[in-house]
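Yeah, one chain of the complex is gone here, protein chain that is, but the others are all in their spots.
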Amino acid sequence: MIGAIKKAPLLAPLVLVMVVLAVSTDTFLTRGNLENVLVAAAILAVPGIAMTFCLAMGEFDLSIGSTVSLAGVACCSALIAGQPPAFSLLLALGVGALIGLANGVVITKLGVTPFIATLATMVIVRGASLAYTDGHDQIVSSPGLKYLVAGRPLGVPMPIVLAVVVTALAWWTINRTRFGRWVCAIGSNRDAARMSGLPVDRIRIAVYVLVGLSGGLWGLLISSQLQKGNGQLGLGFELDAITVVVLGGTALLGGRASIVGTVLGAVMIETIRNGLNLLNTPPAYQRISVGLLLIAALALLALRRRERRGAPRVLESAA
Amino acid sequence: MRTKKIASVALLGILALSACSDSGEPAADQKITVGFSVYDMQYEFFQKMAKGTQDAAAAKGWEVKLHDEKSDENEMVTGASALIDQGVDLLIISPFKPTALGPIIAKAKAENVPVIVNDIGGGGTPYDAIVISDNAGGGKLAAEFMDKQIQANGSASKNVASITCEPSATYAARRNAGFKEEIEARGYTVVAELSGNSKAEEGYKVMKDILAKNPDVAGVFSCNDPMGVAAANAIKDAGKSPVTDVVSVGFNADPEALTAIKGDLLAATVAQDPAAMGGLTVTLGEQALNKQPIQFSNAAEREVFNPVTLVDKTNVASIG
Amino acid sequence: MALLEVDGLTVEFPGIRALDAVCFDIRPGEVHALVGENGAGKSTLLKVLGGVHRPSSGEVRLAGAAYRPRRPADALAAGIAVIYQEFNLYPDLTVAENVFSGREPCSPVSRGIRYAEINRRTSELFAVLGVGIDPAATVGELTVSEQQLVEICKALSVDGRIIVMDEPTAALSADEVGQLLDVVRRLREEGRSVVYVSHRLDEVFALADRVTVLRDGRHVRTCDIAETDPDRLVRDMVGRDVESVFHRDEVRGGDVVLELTGVSAGRRLRDLSLVVRAGEVVGVGGIAGAGQPELSQLIFGALAADAGTMTLNGAPFSPRNPGDAMARGIGFLHEDRKAAGNLPDLSIRHNLTISVLHRVRGAITRLLAPARETEVFDDYRRRLDVKATGPDQLIGQLSGGNQQKVLLGRALAPGGRLLLLNEPTRGVDIGAKAEIHRLINQLTADGAAVLMVSSDLPELLGVSDRVYVMAGGEIVAHLTGDDRTEENVVACATTGRRVFSEELSTR
Partner (left out) sequence: MINAGRIWDTWGVTALLLLLLLCTPVIAPGFLDIENLQSVLRESAYVGIVAVGMTFAIASGAFDLSVGGQLALTSVVTLMAFNGGGTAAAVAAAITTGLLCGLVNAGLITQLRVPPFVATLGSLFVFRGIAYLLTQDGPKTLPYEQIEAPFAKIGSLDVAGLPVPFLIMVAVFGAGWVLLRRTAIGRRTLAYGSSPSAARFCGISDTTIRVFVFGLVGLTVGIAALTYITRVWTADGSAQDGFELKVIAAVVLGGTALKGGKGTLIGTFSAVFLVSVLNEVLVSRGVESAYQRIVLGCVLIVALTVDGLRTRFAAPGSFRRASRPTS
């Protein structure tokens, strides 16, 4: 029990926030509302988990928000063109993976710092999405696409099912498989990883592809909710995804990844957002509280780590 | 170290030199040039507005210089000022931030260039005229329609909600204010007034939260169509109808809203006519150029209204 | 029949020829020492063997067949395991994960790594080495010597026929060195070949079967260890005669510069009392982790004392940070040049003047004056005989010895009467080592006081006038005069014996 709390330091504050909301509103604990929160958290957690891999490796990807847009546009355009839903979904994921591949290749083969490379792809992909749609909505009405958010296999909303599966897979991958350990190894000591013969470049590319894929999935989920795709979707999503991971503590670890932390981070952010909406609070407070939460959570974590070992290892730059 | 200094001086020199080699001849040709600075060409609404403006100007044989503000106030001031610098005879602007009109108007006044504002105004600046969709009036129309539709649905609830844009969007605030005033006058309570930051994604989430908080909510007004259609999608995903259960009204009459209305996915939207607005600005601009008096709808604010209409299932076929 | 033959190997980098037609061979089951000064090309040779660098010309044959590794993984696959001076470990991963990194056995179905298997195999390998390290422990929490053993274990796990060790004892204390030598002997008994690179000739003579000397990228000679002696080897390495015996001038005990009375810092330093006088070198010895660097850091203000008093030149002294200590004229040399000494992006001039920026400012503008900086730098460059192409060279471009001299210059520049030197000659070649010792002599002759932490026993005893020995954060011995023997230091550091000569013993 104590071990669990130590591994997931967000748990206690999360429970606290939930208790406060349960007391201060009469609707927070209703089934519908909790489901809302969890579905929203699930949608945020999936890309957050992919981003966890990236941050565990000591890098991050700013292009995911644009990927959301382009993937959504790809899927919806394909549907409009009369392609079957299955193909359209795969196309969106393919677009995401391709963007990730481009990121990975530019970073590893051309030696551009991840920050700039993904910033550039962010701009380029957004541009591509806008150029392709020419600012028009790609409106669809597709039950197949809708199933991604509205489907309820075994009575559980589909995003939650997806998130649970992804979480389990990611946890297993990062903690128990070679690929996951290699990702952490690179984050822990890149030079050593090269020296001991790990295929560092391939792993890095794979991680960016993973983030791209998750961006594609995120775009599908958003397009599924809104039944459209356009060049404006996903603006600023990169910050959301990174925030979740940072909140989950992975950024402080460097070379370790906390999948559970990321998931809790997503739940935390969505709980606060939902709570403030239930309390009819202006959006300004929402930003402030997320910011304060980030700082507080990480300050606590840093403090605890400082007590345990010497200086905290810190992700100061993604160079 | 020294070479760096020299080179940076040289760089400045080049910039300064090239600045001096100015062509600076006055625009002496007869043809009238109109500068049109537009909010953001990524949006269909403004694409239509630009088209309307260009068509009207072309009909008069004028030349149009288009500038895209790209939703950035710095770009707006820079680009619009640049249009004045390029010697346009008339400036038409649909400002990204109406509060940032000040420096542009000041510059235009200094150069004697009349300014016609399109769509969003305010900021207390002495532009020659502004063409506005009646945002507050549109909000009132939405409230009227919502009241009627709720009664037609036979709903007993007097609770409605509104989804607003970010606080900086003055036009949206006016829509919301108009809606709120009218709907409250009709005996309803606005139980939730939350911001979706103009974004569809957030509109969807906010609507879900509203439904969880007030399951009995009978109607929702969204200050733009992306959020309106997103909210309607959220209502549908929650197993309710956006027409007969929670009356959803948007604003703008974007194509997605019209499509949604046709498919019973949205109850109504408020139509503005951006192309007509664009045309109107050109007419007003000509009057200003010729120093003719302008017929204001609201002379105190130098406003010329372009009417808005409510679009629901009954008249959707005739729009757009 | 040689297991590995290096023939006419040349490695060129832009502007430098790091290796020039070097020949070299390794027989099965031998320990082959590779010696040479810094810059002689030893590490380059190792990196060619390890598949990091590719030769410009020449050939390497492994068991008769051409060996051309294109990347580190090829070397491992061929059974050549190189343990570099900078460890290639992942501090956040477990010992077993580190050992099997890149070669983890995993389940074909779940793709999960077989942790039971790698932990077991790691334990078995450690058993071969005669040590007990928990395979599930996180590497970052191990001591340096344990990390060294993890590296060796990694080499064993690939079943390395040839294990190459680059300065494996650089960071180890005396008893850990002994342990490591035993491990190397055990590897030889198993029939493996070991290439052993070290600056410490005593280790070379204790261990090696044959020795190869490199100088300036060229092969000087290879011979059986029995055919040579330390003096001869030093001559081969340096190309000239070098005093291999430390020569210390006669000392006159001056005024007390630094005095510590009952100083403690948490659990790491307990109840320390010591005195350092002007004109003397006071050595601090002990096994690694006994608190010697911490002691110097405490005096330098980098570690807070929570009990006791310090005086400097008779005045109370309680530095809150290194800046305070520097303002009082204390110079400090860190034991880890790479991690806490060099400022890699700065030129050597800026590396040196960083400790005296207040002295290189213009009189009126209070801005840094490049001319004055160059003046200060040139002064130290002359005094320390730093070999560099110019003041704007990056510090990383110098050899280890010259880097150390720049850092010494940085420590001297505050111009104080007290120098805290941690491992002043670690990773420095023999020539530079002698120069640094000469410099210490000269400084003390001018009246400076030196507190020197060293894990190099000959240096500790040869250079110091008095020696304090630490164990478990306490001072357990104070050796002067004839009590300064290796035996005394080792015994006090490891067995709990306490020897207090002269004044401290009569306290």
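To keep things simple, chains are lettered A, B and C as they appear, and every chain counts its residues starting from 1.
Keep in mind that, in the parts below, a residue touches a chain if its C-beta (ideal position, glycine included) is under 8 Å from a C-beta of that chain, and two chains touch if they have at least 3 such contacts.
A quick note: this is a predicted structure, and the numbers were derived from the prediction, not measured.
List the displayed chains that the omitted chain touches in the full complex.
It touches the following shown chains in the full complex: A, B, C.
Thinking of the whole complex, not just what is shown, which of C:72, C:308, C:341 or C:473 touches the missing chain?
C:341
Using the definition of touch stated at the top, determine which of C:7, C:86 or C:124 touches the missing chain.
The one listed residue touching the chain not shown is C:86.
Taking the entire complex into account, which one of C:57, C:318 or C:397 touches the absent chain?
Only one listed residue reaches the unshown chain, and that is C:397.
From the list A:115, A:147 or A:171, which touches the chain that is not on show?
Considering all chains, including the one not shown, the answer is A:115.
Residue-wise, where is subunit B in contact with the chain that is not depicted?
1, 4, 7-8, 11-12, 14-16, 18-24, 40-42, 67-68, 70, 72-79, 81-82, 85-86, 97, 99-103, 105-107, 123-126, 166-168, 170, 173
List the residues of subunit A that touch the chain left out of this view.
Residues touching the hidden chain, for subunit A, are 62, 106, 110-113, 115-117, 119-124, 126-131, 134, 191, 231, 236, 239, 242-243, 246, 251-252, 282-295, 298-299, 302-303, 306, 312, 314-319.
Pick out the residues on subunit C that sit against the missing chain.
Residues of subunit C in touch with the missing chain: 13-16, 18, 37-44, 47, 53, 86, 300, 302, 321-323, 325-327, 332, 334, 338-346, 350, 354-355, 357-358, 361, 366-368, 394, 396-400, 410, 427, 429.
In the analysis below, only the chains that are shown with their structure count from here on.
So with subunit A out of the way, what's still stuck together?
B | C
Quick check for you: compute each chain's CA centroid and the global CA centroid, then name the chain with the smallest gap between them.
Smallest centre-to-centre distance to the global C-alpha mean: chain A.
Please compute the C-alpha centroid of subunit A, do the same for subunit C, then give the distance between them in whole Å.
Computed from C-alpha means, the inter-chain centre distance equals 44 Å.
Which integer distance in Å separates the CA centroid of subunit A from that of subunit B?
Inter-chain centre distance comes to 33 Å.
Counting in whole Å, what is the centre-to-centre distance of subunit B and subunit C, each centre being its mean C-alpha position?
From the centre of subunit B to the centre of subunit C is 69 Å.
Do you know which subunit A residues sit against two or more other chains?
none
Two-or-more-chain contact residues of subunit B, please, as numbers and ranges.
As it turns out, subunit B has no residue touching two or more other chains.
Residue numbers of subunit A touching subunit C in their complex, please.
My answer: residues 172-173, 176-179, 181-182, 184-185, 187-189, 191-198, 253-256, 309, 313.
Quick check on the complex: what are the subunit C residues that touch subunit A?
The touching residues are 50, 52, 71-74, 76, 84, 86-93, 97, 101-102, 104, 106, 110-113, 115, 140-141, 154.
State the interface residues of subunit B toward subunit A in the complex, per the touch definition above.
Checking each residue of subunit B against subunit A gives 41-44, 47, 166-167, 192-195, 197, 199-201, 204-206, 208-213, 215, 226, 229-230, 233-234, 237-238, 254-256, 259-260, 263, 265.
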